Every structure is written in C-alpha cells, then in structure tokens.
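With one protein chain removed, the remaining protein chains of the complex are shown where they sit.
Right, chain A next:
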Amino acid sequence: MRVILYLCIIIFTFSYSVKSITPQYGVAPEELEFYKENKVFNCLRSNKEIPFSQVNDDYCDCPDGTDEPGTAACSNGHFWCTNKGHKGAYIPSSYVNDGVCDCCDGSDEYKSSIKCENKCNELGEATRKKHNEEVERYTNGLKKKKEMEEEGSRIIKEKFVTLETLKKEIDPIKSEIKELEVLVERKRSEKDDEEKRLKDAKDAEKQKDTQKEEATPTPTNTEETVEGEAKVGNDDSNNNNNDNDEDLKPTVEEKLTSELLETVSKGKDNENNNNHNNNNNNNNNINTIRKDNDNSENKSILDSFYKLIVPFLPNSFVSFKDMGNLEGLENELSNKKSSLKQKQDEIEKIEKVLGYDTGVNNVFLPLNGKCFDFKTKEYTYTVCPFDKASQGHTSLGKFESWKDGHNQMVFENGQQCWGGPKRSIKVFMECGSENELYDVNEPGKCEYTIKFRTPAMCTEEHLKVLKLESDHGL
C-alpha cells in the first residue's frame, strides 16, 4: 500500500495533478459517513455542494475546509491522525506534509521530505503510564481530600467554640474597665484638689518668707531620683512632702481599691491566656505592694529604701510604691483595655476566617494558618493561604480573594516594586496528592504566578473522566 502510495506521489509530482490519497484520507471515524463515494459532496459546515471528485484533490473548495481532510489545501481544516496503538487526534491541516512528524503513526507526512517512524505503541505506552499516574494522583488526592474535609469541619467547630468563649469573656472585662475608669477619674480629681490645696499653702508660706525659702536648696538625693523619669521624681517629692497627710488617711478609698484590684486579678487568673504573663506579674506586684502598705510602721524605712533603688529599677517597678494609687489604677486600666483589644482582635480574626470562602465542606480551611515554601535558585517563595505570600523577605501581598471559582488565590498589595506596581501573586490551584507549591513565574514585572497542588482541588468527576479515557481512548 505504502509503496503504491509513493509511486503515485512520484508519478503525480511530475504531472502536477496530485491525487495520491483516497477521499477518506484524514477523516475521523465519526465523520466517515459523510465521505462515502457519491456524485457530490456537501461541505460539512457550510452550504456548498461540490463534485465528489474534488474531495482531497489538494484544492480548497469548501469555505469550512471540509473538502480537504487529507491535504493542507484548506488553512481552516483539520486532519485526523488514526494513531493506532495510541490515541487518535486532530491536527491542523497546515501540519500535513510540512516536514514535521505530528501524528505518531506518521500519516500526516505522506508526501514529504522526511520519513516518519510509527511511534504510536511506544508513545501510547508512555501516555498510558502517565495517565495511570494521574489517575493514581487523583485517587490519592481524593483520599487526602476527605481528610482535609474532616479537618476542616473539626477546625470550624473549634473556631465557633472559641468564638463563643471569647464573646462571653468580653462583657465582664468591659464592665471592669468601666468601673476602673470611674475610679481613676475620681482619684485624678482628688489628686488635683490635693495638689491645688498644697500649692495654695505653699504659695502662702512663700509669701511669708520668700528670701529664706529661696536660700534653701532642694535635697540633692531627690534630684538624683528625678534622673530616671521626671514623673516619678515629682511623685516622690510629693510623697515626701505629704507623708504626714497620707499617714493620717487610712482612707476608705484605699481599701476599696485594694479589694477591687484583688477581684480583678482573680478574674485575670481565670483566663487561660499565657500571653498575659506580664499582666500577671503586675498583679502579683500589686498584691505585694498592698501588703507593704498595710505595714505602715515600716513605711518610712521602705520609703528611703525605695528612693535609693528607684533610679536603678525598670519603669514597671515604679508602680510598686503606688499600690492602689492613681498610677497603679491607670496601669491596670490599660492592661484591661489591651486584654479587651486582644480578645476583640481574636474574634475579628476568627470571624474573618469564618467569612472566607473555604470551599465545599471547608476543604480549604486546613490550609489556613499553614505556610508552604517553594525554593528556586534565587529565592524561597512562601504562600500562606488566606493570609500572605512572600519572596524571601519581600512581601508579595496579602490574601485578597479567590478568582475563577477556587482556581486562583489572589494576593495583592505587596512591597512596592521599583518603577513598577505593588507586588502581587496569583496562586493557581490544581489537584495533587500533597499540598505543594511549584513552577513560579513572573509574567509581568513584579506580578508573579505560582502553582499549588492540593488534594482539595481533586474531584470525583475528573477522576471519572480520567478513568473513562483509559477505558476508551487508550
């Protein structure tokens, strides 16, 4: 057959009326019925009728190119490679007799400068192997996907529980803050009054003997104390001057404050939050100080001691002395406030996550809070789904949204690019048996793309298609 074909080619190349192939050459099995010998041929997809002798005669008659299934005459036509042993496939008509082997059976180069070997068996084998691998990848992926879905549901439950707890905790803290604020306000005005009274008294005294007062320098050690922090110094001198007054006042407020502080700190202890170590320390300090205060006999000694050590203490320790005083209360208030803020932030964070589209059965949720790396020769790319992405230390943006269903995760507003946009990255999601990044690209300046294989993207439907393909085509 082939020999005859070549003979035909040789003969017809000389006579330049090429009719070396059958009218059915290059027709796919499902269209063969339209190419049965007949008087006329109807162009398949355009309203034109031509003599049947003009089918595959190497001249394009049909506007749709269907009269030349086996030649390159029609630019818009296609050629069916039978590819026995592998998969049949269409190639563009322009690939016919162009000196490139495109069909694995070589059927496209029947009148060509090159000879194509039949590689279909070999290729079919390789394709089947690859196909099987893909089926396996999908099968494994689907298994893992189940696990991810389970994890997703577990996480979502946890999140809801945490959210509930946090929300409950918020109200008590809020009311504590309110009470503290009242107290602080009262203390503040009291202190102001006291200062005013003292000042007035001082002024009066000053007027009595201005000269004397001026000649007396302030004690040097007080000034040294001031060195640390101005405010502390002032308080000290105030305390010095007011020692007597304070002694006279074992005030109700002080007691009240202490009690309040105790309850507050107990409340705090109840919290299961390790981040609050610092606050706990403070509470302890306050407790200690309160005891000291009860011991009023030792007060003056303690005072002197305090004055000595204050310059060497870190600022947080300064509140030691002011147990139950304005400053302690203020500290406590700010602690409370930050604790509230923390909880609110936590709530916001969880609500944000809950607000994300995490897919059917929250299958993408297990990816939240995780980061994945991909190393190239130059950089390590990191993607933390639902959060952020980076190239080494350079931010490639924060999670912005999904695009194209769950096919793309878009991160935007990363670090500004020199002479370009803010960096961004699109993460193309694919089915895989593991979660892994691969194949990073920069199609535009500082606009990156990367691929992410995850079981979460695997679907039963696609696996079915794949299996069908192996049953039929391969």
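The definition used in the following text is that a residue touches a chain if its C-beta (ideal position, glycine included) is under 8 Å from a C-beta of that chain, and two chains touch if they have at least 3 such contacts; residues count from 1.
Note that contacts and distances are computed from a predicted model.
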The complex's invisible chain, by UniProt name, from "C2H2-type domain-containing protein", "NUCLEOPORIN SEH1", "Glucosidase II subunit alpha" or "LSM complex subunit LSm2": "Glucosidase II subunit alpha"
Which residue of A:Ala73, A:Ala389, A:Met409 or A:Met429 touches the chain not shown here: A:Ala73
Which residue of A:Leu32, A:Val100, A:Val182 or A:Leu468 touches the chain not shown here: A:Val100
From A:Asp57, A:Asp105 or A:Glu332, residue that would touch the chain that is not displayed: A:Asp57
For chain A, residues in touch with the removed chain: 13, 16-18, 57-59, 72-73, 75, 92, 94-95, 98-100, 113, 377-378, 419-420, 443-445, 447
